[in-house]
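Working notes, beginning with the structure itself.
A protein chain is absent from this complex, but the other protein chains hold their places.
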Amino acid sequence: MSKFQQIEFYKNKKKEYSLLPFRFEPLSGNNYAVTNLAGEYLTIPRDELENLVKHKLDSSSPHYVNLRAKHFLTDDKTQIAKELLSIKLRTKYSVLSEFTGLHIFVVSLRCEHSCPYCQVSRQSDDKVKFDMSTEIADKSIDLALRSPSKNIKIEFQGGEPLLNFPLIKYIVEAVKCRARDKNLSFVIATNLALINDEIINFCKEHEILISTSLDGPKDIHNANRPRQGGNSYEKAVEGIQLVRAHLGIDAVSALMTTTQNSLGRVQEIIDEYLKYSFTGVFLRPLSPYGFALKTKTYAAYDAEKWHEFYLEGLEYIIDLNRRGVKFREYYTSTILTKMFTSHEPGYVDLMSPSGIGIGAIVYNYDGLVYASDESRMLAEMGDTTFELGNVLKNSYEDIFLNPKLLDPIEDSFAYSVPMCNDCAFETYCGADPVFHHGRYKDFIGRKPESEFCNRNMKIFKYVIERMESDKFVKKLFMSWAQPNA
Amino acid sequence: MEVNLIFDATVYSSDAIKKAAYRSINRFAVNIAKDGNDIKCSLTFKDSATEIQIKSYIDEFKKEVLDQDLRELIKKETEGVRNLILAHTFSKTGLIKDE
Partner (left out) sequence: MLKLHGNAISYDVNLSQRRLFILTRKAGLPKTMKAKYAFLLDNNMNYEEGYGAYISFDEVKNTGIKNHFHLPIEMNYLAEGDVIKIEPSGGINSLFRKNSSHNTILLTEQCNHYCLMCSQPPKNIDDSWLMDDTMELLELIPRETVNIGFSGGEPTLYGYRFVELINKAKLMLPNTSIDVLSNGRAFSDLIFTAKYAAINHPNCVIGIPIYSDDPVRHDYVVQAEGAFDETIRGILNLKKYQQKVEIRIVIHKQTIGRLVQTCEFIARNLLFVDHVALMGLEMMGFTRANLDQLWIDPFEYKDILSEAVDVLNSYGINTSVYNHQLCVVNDDVLPNYKKSISDWKNEYVDQCNLCIKKSECGGFFSSSKLHRYSDHIKAII
């Protein structure tokens, strides 16, 4: 029918196109990753990239159509890209206005474990010296409830927080009483060695979740986490099962800490998590301060070795999924959420602007307030750069408008930092001024030398190349990316 | 070990070269000097660097300079529209329900 036009009729009338803001990084071979303003990526060979930038890319190139559809360029066919990019960015940044969601209460510094990688705990029975008082708890609660965030998550940490269980009860009841129009959630980060029926019943009544440590099979776990009796593993596993029996299978989550003992044994660690029906594992890098640095265990722990550990773990998990076992890796998932959605996962270390203060805040047992968990650890080593005030002496404004908080946030904002501001992966990455300060003595470090940068860059490139070469992995990773999965 | 490279200042901006140098900071130190139409770079490698590594680092550096040049082109062309989009992102003109 001559009434219908051919597709040629609808193609661009003019050959010219305009670039939209985008960045690029080399992958392996001749391939490059390009990312648009909202962090969506494509891969493209270098020569096509150069053609694109120099306005030599032809509209018949298969890359052209993808680049236009994914908002890397506009032409006379479509102008809607700017509006769509704006909306996507707005969604990404909208979490900032929520402000502090995670409030960490360090209810006691006492602990009956003596883990070599721990920065903070005290082997002590001195409750007066090392437990948080109700006065400090009250003031901390006041500050926490000042947060504009609709969703407040309160996490009890230590030492071993169950050693001060009475205060946990006090805080939970007080918060529930005083909080109006807030969605509250509570978590206790505990080694579970001291869990009992009373605690379980309280958790059940108030829907409190448990976060515990499971470093791997018994020998790794117990080597990492010594306690009197040498039974940290047995206690943890017992505790997990007890909690699940009363509070449900999802009531307890587990984190692992990577140490020299863990390296080379990632499959066994993952198998351990599978054994206890966990649906995923967080392959965390070791934080480079505290006892770890003091005892030089950090020097032995090589970033390169960790990367191998991580890759082996990730590949093993991919393979498990291929065989029908649903299991995921959480660090990768956090990155994938930033790659595939406009949702901000809220993981403090991978936020820019930095998540310190904005995402999380720490109220220490002694009333001091820290910008993040890592900030508190740094203070234990004598560096109080990120100590923001005292709940007994300072107001909300004193603490949250403290230049000690605002300066590192501003200075480390990745968008403005050398190399980060050109980096294609900036939207997937974070600022982490605390890490950089602890390691390199300034909020930014020099990114080419920064272990934080190296580690993350390697992961970003790996993840992209893996997805581009394997459809199954792309599908799997896209499912990991979803925030509510 | 020191190596000297010369870039044509009419082709490459010193910014591009500085940025490429910055990215290579973990591999070598760079001293940059302008001399008429030349930009002279002297690269100083660690003692531990092997000849193969040095060659690879130099190749990478040259590629990086080309990449930085490309980035400059992108930035020049897209600075305006980037600011427009960001302004719209942070404005209060109600694209999302809470405005």
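Order of writing sets the labels: A and B. Residues in every chain begin at 1.
Here is the rule we go by: a residue touches a chain if its C-beta (ideal position, glycine included) is under 8 Å from a C-beta of that chain, and two chains touch if they have at least 3 such contacts.
Here the structure is a predicted model, which means the values were calculated and not measured.
Student: Which residue, A:11, A:178, A:246 or A:326, contacts the hidden chain when the whole complex is considered?
Tutor: Reading the full complex, the residue touching the unseen chain is A:11.
Student: Which residue from A:83, A:219 or A:449 sits in contact with the chain not drawn here?
Tutor: A:83
Student: Which residue numbers on chain A touch the omitted chain?
Tutor: 1, 3-7, 9-12, 38, 40, 65-66, 68-69, 77-80, 83-84, 87-88, 340-342, 471, 475, 478-479, 481-482, 484
Here is the rule we use: only the chains that are shown with their structure count from here on.
Student: Using CA atom averages as chain centres, what separation in Å is found between chain A and chain B?
Tutor: From the centre of chain A to the centre of chain B is 29 Å.
Student: Using the touch definition up top, name the residues of chain B that touch chain A in the complex.
Tutor: For this pair, the touching residues of chain B are 19, 22-27, 63, 67-68, 70-71, 73-74, 77-78, 81-82, 84-86, 88-90, 95-96, 98.
Student: Under the definition above, what is the set of chain A residues touching chain B in their complex?
Tutor: Within the complex, chain A touches chain B at residues 18-24, 26, 37, 49-50, 53-54, 82-83, 85-87, 89-91, 93-94, 418-419, 422, 446, 448-449.
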